[in-house]
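Removed from the display is one protein chain of the complex; every other protein chain stays in position.
== chain A ==
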């Protein structure tokens, strides 16, 4: 596979050719050919690697994958993603949760740390939860769980200190997927800047939903507005906007 490296970090449109499969005739090259790993946004069509979305071609050195970084509003499920979901109904021993995908996700009623048949959260339609995706297949209904993953600390759901689980009070805003990815970046300045103005708690879902809560409901409104406006502004604009918003506080 011959990838055009000059295209990395440039904008591509659907149909742009990224690389072609090279049929190597000499036997000495066969050993040296490394398989090329591709991620979202790229597809192999008839021996050519083609971009199928509009986005920037990136190469991730950690996973050694080529992929297309794009921004869209519609969330497509992927295993391992953390999502903010809304309970729709209880179906047997599971909850049906709306996470923004075409089909609702299933959450087992005992899928919470320290939960058993007798001891489980009482969730009603409209309640919010923070969960992670365990099954994401295009042919199946997505499945999520609030059990802690490898990296997160395990706390029983009753304590309210667990990372995943029910989200009480607060407000959810919708944003684009690119925005939620940026918010999850450890280098994101926005949360730090807002944190300088007031204290709050937030849960960012990779499905384009951000849950915010604070002690004062006026603060919740201000922070939600700040996040909404920051989507259209650059860094200087964000600073100005935050100063104006929190001036009256």
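Operating definition for what follows: a residue touches a chain if its C-beta (ideal position, glycine included) is under 8 Å from a C-beta of that chain, and two chains touch if they have at least 3 such contacts; residues count from 1.
Rule of thumb we're sticking to: contacts and distances are computed from a predicted model.
**Student:** Missing chain's UniProt protein name, "Mitochondrial import inner membrane translocase subunit", "Exosome complex protein RRP41", "Signal peptidase complex subunit 1" or "Coiled-coil-helix-coiled-coil-helix domain containing 4"?
**Tutor:** Listed in its UniProt record, the absent chain's protein name reads "Exosome complex protein RRP41".
**Student:** Write down which of A:69, A:127 or A:156 is the residue touching the left-out chain.
**Tutor:** A:69
**Student:** Where the complex has a chain not shown, which of A:39, A:114 or A:178 is the residue touching it?
**Tutor:** If we include the chain that is not displayed, A:178 is the one touching it.
**Student:** Considering the complete complex, identify which of A:56, A:120, A:155 or A:197 is in touch with the unshown chain.
**Tutor:** If we include the chain that is not displayed, A:56 is the one touching it.
**Student:** At which residues does chain A meet the chain that is not included here?
**Tutor:** 10-17, 41, 43, 45, 50, 52-56, 69-74, 76, 102-103, 138-139, 176, 178-179, 231-234
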